[in-house]
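Handing you a structure now.
Here the complex is missing a single protein chain, while all its other protein chains stay put.
In order of appearance the chains are A, B, C, D, E, F and G, and numbering begins at 1 in each one.
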């Protein structure tokens, strides 16, 4: 079980697959998809354990992330 | 009586009367003429006491000085 | 997952940003610099005083994305153009956004003259060490050893010379009031770069003098690297040549 | 006066000097700089390797007076032109002779790029703080307070900005091997300036890198001063802004 | 016999490299070739297009084609401009992993190839362009697969040699797909 | 009635300032004036020349004179070029302290004035140009001495005000010399 | 205001300020230098700014910035300095920023430079060439008007004789009619409202309001310049109606030619003078009409033959068009040389008339 404090909305169609968010995510809860979007790029998928730290959003060159913090942390 | 160690040849017609040589001459043996040359400038005249130090030649922007050192100093 | 209350803590787009679509390459560092710049303007409350002057480069597309007045100008000339703008509107917050090719190569005289003149503007230089927009050739700021399309075996100091450290030169001029160098290769450095931008914009708008922020940005395309390797390459090479931090902060 | 033996210890003209006639103003500092430059070339035995590249200014007339190869070029561009010359003749001793308007104003990018490139040439900048040849307007190197035809009440740092210290900027670049600043306002400083010139020419001809000598020269006409006050004004104002001495000496 | 191909896509998809690979391979096989490319520089608009003309005899040097026999379509965004130049009886080989919109043109045979998926299978999504090229060449007979591989090796710059293996795999995988399709008459 | 004067000398002799002083003084006296000057910039050749046309009526605006009624000669170096433009019946006022060569022109009255010596007497060799101007104006009647003094005061830039007194003295000393010479008809 | 004795440069500076010019940037270069000095002296008192720009490239780009910000702005130089400004002049034509370029040229050798540019792209530059100080004063004000009217950089082709000659000048503000509001100018006030402005040669627009892009934008610019070409032709024609020989000249050569024509007319020769006042647009139709009865057209320009192209374009091959001038520069390099005198021109015109018309 992982403690999850928040979540992200990812605009996967806008993503260009650079993977910068993957490295930026300290808890390592972002993983790249196997499928590709309409542009032909793979994109990140969120796994449980997001801390709502905003790092992914900060580093993403394509403005793909909206970050939300939960009122209370959850176990997933 | 002044001790004179050398002398200068001055191309007074080329002189533009800037007086830089006057200030440069430590023993103060250069004085400006009253008359003017063909260009209308006053020019330096040598009085006894030259040390052949070359300062006048070094500072003159119009290349007016040749400097000579005497084999032996003279009292004038 | 049960339904819990949640609050948005970070939007994808900065205030003043009209769109998130752009044609820059995957992994490019420029768009992040755009975002923190717009956030800085908005947080300082300068949105109705800001006039941006941009040069020629990949970063130029900010003009289409940002809801502030912009003048796109000739390669390298932004500081001179900004001078004209600023002298006509002394109350405006005038800044230039330029690349390293724009500043260190084509526009070196412009930026240094403007800095010496203590012009009350901010110049932001996005330094990726290449002419990104023309496909990745060597600029005056490329680091020693860097492979580019015109230095295929790496920049060689003996034949190609040494990189020009623009920030250090600007800091050496009496007209500059603030000089800092940040980067966008991780969330921490992005946050610092934003602080630099805020201070620089604030000081020049307040009339302190010329301010300058250099931001090291990734250009995986021009570096011939996989996108994910951009941040590491930036740290391993660029940050060695161009140390991060505040180089100058103080009234002239 | 009795007839005594005498020996010429100093000629009016330098070796390599074809004539002593020139049209520069009374009390101008440039002709002395010409003389020590030609002496330096001759004493280093570089007369059949030297190629001079000169800009536009009062000093340009050296082309007519000196018996070495010369290329008179566009205002500010001499370091770029000299780069072309040097790369074609790597064994030549290539130098540029320029004014402060030529270097600090029109040609700032050229000199800094060439220095960063470690181009094996010497740039000599005769700094009198004015565009002498056009009648005495403010250059980027005019000192604060200096009255010129375009700063009639004196250069004001607030509106006109601060002078650009070219030598300091060049010294900050990794490509420069030697940087010094001399003057010609008295016999002692003239002798020192000549030593700087010799070292600079020697080092660049030997391939050490870019070398730079700034020489402060009097421009009584552009300073609106009696000729005799030139040297004192230079010391009292220029030497305060531009301290004399060797700024950098060493292999890159 | 002269055959034209227009290659279209968006920046970053390797369309230009694919065109060069085809042109070089055909040259190596002794044909006369002209290749021209149109892509943005400062204006990052995304469109990238190239055309290759392959001929057994002398070529007329007009580098912008009035019409084309075939097309190589990596992305649908700029398809309409290509469609209007395609002659009836021609063929369009389309990257169906991406080009999800209606791709049709009167009298033109549309050949979908899932280049994206095949590329992921051989090891890199970025090699989709070579998959499509392999398929296109195998189908049209404009160049042999081996020639394409050899040309690709010469064209990939020294600083990108890490991609050689996967590019080759992509070309060969594409050729296999192409070989499995209904053939068209080769230009000779 | 229209009178022309060409002023010639070498750089540094104040020829341009003299011309402006004359032009301004004549204007202040209500005449129409055109003044043009020719001097080098980047090309330090030494030559400096100005021309002033003073008229009671409308002036034709051709700023390079075909011929002149009078000349003001501070130095002989460029005299020949002036001599050929001087009309017979005209007059040339010459700085005899410097212009030591043969100054003649057919039908032209040559008036030597030892401007250099007079200038040294009033306190500055550099004011010789004003001495010659004072003499010229007094002789030709083209402007009153007081007008010249006033014009000179307006023309000398703020950073050179230390020269005002000696300049005035020079103008007046020159005017005295001029007044002692054979007069010529004034233009009005 | 009574006429004052003013040096040409000074008069132009005052006229510019009178016209509302409040931003000037320049770099010394003779004979333009005097205008810069006058601006440096006069601007602060007028509440304006005169920049001692550090290069000509910076000067013109500063003027472009000031123009884009809505000011009446100007710069200037000559010869090499104008060459360095070509990039920005073209840019301003294509991104529609108005300012005035005072080209105080060293002679007449820069006619191509002034009329055909040397920048990039399809653009033209309105260029007025005054014949003397008084006309320069008038043109100065007209140029600021035309720049704003057409949102384009415009040029004065002056020279040493304009800049350095002192003349009695009648200084007053001219009214050339109303102008459209400068609502396109940047002031930063619309940020965040969704209506922020932009100036961009490529006309790409914003995400919420896409622009036409370069192809359409530049076509529109080209159409604008075609309008200008028709609307803004200016000229002066003297005694051409019955002339056998028409002498064409521009700028400060004009008065010399006029005097020659007056003298030759007095001798009974049927000669006329034509002077394009706008070098671009060149007054093609007016010149063709002026030459309707001519048996030869002589082009007096102090250069190797530049305006003669425009003269030939105007009159075609119907009547011989002959060059009268040549390269001629004075010893200082600052101005036209020995051929710019009444006698030189008079003798050549007379000889040409003897040969062709009388012969």
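The rule is simple: a residue touches a chain if its C-beta (ideal position, glycine included) is under 8 Å from a C-beta of that chain, and two chains touch if they have at least 3 such contacts.
Note that this is a predicted model, so its numbers are computed, not measured.
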*Taking the full complex into account, find the residue in C:74, C:88, C:203 or C:225 that is in contact with the omitted chain.*
C:74
*Just one of D:10, D:51, D:103 or D:164 touches the chain that is missing; which is it?*
D:51
*Residue among E:63, E:80 or E:180 that touches the chain left out of view*: E:63
*In the full complex, which bits of subunit C touch the chain not displayed? Write them out.*
74-76, 101, 104-106, 108, 131, 134-135, 137-138, 140, 149-152, 160
_Interface with the unshown chain - residue positions in subunit G_ = 57, 78-80, 82-84, 86-87, 90-91, 106, 109-110, 112-113, 115-122, 202, 213-215, 218-219, 221-222, 225-226, 303-304, 306, 309, 312-313, 316-318, 326-331, 333, 337-338
*For subunit D, which residues touch the unseen chain?*
15-16, 18-19, 21, 41-42, 46-51, 53, 63-74, 77, 80-89, 92-94, 109-110, 113
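As a convention for this text, only the chains that are shown with their structure count from here on.
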*Hey, how far apart are subunit F and subunit G in touch steps, shortest way?*
1
*Work out which chains are contact partners of both subunit A and subunit F.*
none
*Per the contact rule at the top, check every chain pair and give me the one with the most C-beta pairs in contact.*
C-G
*Roughly how far is subunit C from subunit D, going centre to centre by Cα mean, in whole Å?*
36
*Distance-wise, how many Å sit between the C-alpha centres of subunit D and subunit E, to the nearest whole number?*
61
*Give the residues of subunit A that touch two or more other chains, as numbers and ranges in rising order.*
17, 41
*Scan subunit F for residues touching two or more other chains and write them down.*
41-42, 45
